[in-house]
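Report on the structure given below.
With one protein chain withheld, the remaining protein chains of the complex are depicted in position.
We just call them A and B in the order they show up, numbering each chain from 1.
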Amino acid sequence: MIKLFSLKQQKKDGEATPKVGNQKKASAAQLRITKDINELNLPKTCNTEFPDPDDLLSFKLIICPDEGFYRGGRFVFSFKVGPNYPHEPPKVKCETPVYHPNIDLDGNVCLNILREDWKPVLTINSIVYGLQYLFLEPNPEDPLNKEAAEVLQNNRRVFEMNVLKAMRGGCVGSTFFERCLK
Amino acid sequence: MDVAVQIKDAFPKRWCHLKKVLERTGPFCHPDFEPSTDVTNHFIMTTCKILVIGAGGLGCELLKNLALMGFKDIHVIDMDTIDLSNLNRQFLFRRKDIGQSKAEVAAKFINQRIPGCNVTPHYNKIQDFDECFYRQFHIVVCGLDSIVARRWINGMLISLLTYDDDGDLEQSSIIPMVDGGTEGFKGNVRVILPGISACIECTLDLFPPQVTYPLCTIASTPRLPEHCIEYVKVIQWPKENPYEAAIDGDDPVHINWIYEKASERANQFNISGVNFRLVQGVVKNIIPAVASTNAAIAAACTTEVFKIATSCSVPLSNYMVFNDVDGLYTYTYEAEKKDDCLACGQTAKVLEIKSTEIKLQQLIDQLTESYQMKNPGVTTSINGKNRTLYLPTVSSIEEQTRENLKKNLGDLGLENGSEINVADVTSPNTLVFVLKVASESMQVE
């Protein structure tokens, strides 16, 4: 059995005035994200950008699909990793306006592992692959952009043309999309 | 007669109950226990310094309990102010206190009620304080509703551990942590001896995952009142940003806005059941607090603090769950320490270097040679700020940190005793190394 404060010693008086907490040790979330980032194994269509290399908690992911409806496009996602990582998933938003059934015009992304199916064993890499898959196989059954989902379901040709129109910079229906072709 | 003395002696028999368990030994005492002859000279009344984190439902109970168990030097941290909805269970607060600091009002109340007890309030976030502050306490008790805060304080207490030259934990550096949590009629109490028993991070999966709904459900096919509320929270609020601020679950104006918008949406879809209370619950992600659960859990926490501080009985080993939905059920077990825990699973390995004059490249070569690493990424923490020294696998970081390879360690801010974090495919976790300059003796705080 351990002997706790066996001396019952008087402890040193600490600073009572607040000083910004500088833990000498990196937090568990920090250690984990370092590992995740160092082991990023990106598909050739993806790239990351770290505006501040010291801040591994916020970065951008750029996806340039080389097949499927979105071939030739360039889509930027922002990642924000919180202090409760990996208990909670990072917050991911799509910064490029995109005509896509699972991404709305505000950049919200409907991907199960970003919300209800997130598990701490998943990594940043899992999310990258999930997002990449969304561009290869847009899923009309879980729509965030209902109009786009309906078009995809009813007429794939029209959907394909709409995607191209949007990526070239133009209007689909009444919504204008900025050009995002490489 | 001297007034001060009069106050001190106002309760000549206040501590007579403690005398029995502190002045007599018994078969279930901790082996360290030494009966004291005069209870008022006892450690808890003279030296022992307790930190209570949180002055909410559990915190109010903890402060009252600790004070009545004889603890005299108590600090309390809470960053919140008192809200009307707190008054039903946070019994140190009155209507007139609304808007004031929880920590300050609670401390004042206790100090008035229990002469001789000195509670020091800190109207702060726990992150406002550094190691120096936390090191002054003998025991930390948490009454928190946030996992982030628990993980932070857990990490802080682990970072205070020191090891002797043989790599053995110095027991005087351990600050035990007693953690209580409640959710409706359920609760738990745990005792954490940092570095020795399971820590918060070891058992992170014990915390239930947040309830979330698929984004497409809340956007296109809502069925439950919760779906409508989540829609406003996740999609409508960021879009309309009605008060140019993030949602504050404690601000009735914010909650009211969400309530109105969620009601509109629910009407549109013929969904019933959106009410103010549910909105608050969903937004704050909380299950309503029950006063009696708080009372029981805080009491059990206090008993553990008392046992640890006095050794008059062995402490809980190490986790108790409590549930009084059907009768009253408790279960006590020993949560296991995880060998690969990110917080307490590794003691920093010593990495001996020739001097801080060597280049970062040389340090990395040393890592790949001695530890057979493949492509290590190295970060450190300087004055509490994270710093990426070199990360080879991500091209944008690699480009920005490549220059560092040619710099010597001293110029990068590293010194004897600095810690570096090394991530590599050859190890499942990021490894922590403490630098030791071969010629100098190590000076670790």
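Methods note: a residue touches a chain if its C-beta (ideal position, glycine included) is under 8 Å from a C-beta of that chain, and two chains touch if they have at least 3 such contacts.
Definition applied: contacts and distances are computed from a predicted model.
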{"item": "Chain left out of the displayed complex - its UniProt protein name, from \"NEDD8-activating enzyme E1 regulatory subunit\", \"Transcription elongation factor SPT5\", \"Casein kinase II subunit beta\" or \"Ubiquinone biosynthesis O-methyltransferase, mitochondrial\"", "value": "\"NEDD8-activating enzyme E1 regulatory subunit\""}
{"item": "Visible contact partners (per top-of-document touch definition) of the missing chain", "value": "A, B"}
{"item": "Among B:L224, B:A335 or B:L405, the residue in touch with the chain that has been omitted", "value": "B:L224"}
{"item": "Sole contact to the chain not displayed, among B:T120, B:S159, B:Q210 or B:T330", "value": "B:T330"}
{"item": "Positions on subunit A where the hidden chain makes contact", "value": "140-141, 149-150, 153"}
{"item": "Residues of subunit B (touch criterion as defined above) contacting the omitted chain", "value": "7, 10-11, 13-21, 24-28, 61, 64-65, 67-69, 88, 91, 94, 112-115, 185, 189, 217, 221-224, 269-271, 290-296, 298-300, 302-304, 306, 313-314, 316, 320, 324-330, 332"}
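Convention: only the chains that are shown with their structure count from here on.
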{"item": "Intercentroid distance (Cα basis), subunit B paired with subunit A, Å", "value": "28"}
{"item": "Residues on subunit B engaged by subunit A in the complex (per definition of touch)", "value": "30-32, 43, 47-49, 120, 122, 124, 126-138, 147-148, 151-152, 155-156, 158-159, 171-172, 174, 176, 193, 196, 201, 204-205, 207, 209-210, 212-216, 219-220, 234-235, 238-239, 308, 314, 342-343, 375-377, 379, 381, 383-388, 391, 393-397, 400-401, 419, 421, 423-425, 429-430, 432, 445"}
{"item": "Parts of subunit A lying in touch with subunit B, wherever the complex brings them together", "value": "1-16, 18-32, 34-35, 37-40, 47-50, 53-56, 82-84, 87-88, 102, 104, 106, 108-112, 114-116, 118, 120, 142-144, 146"}
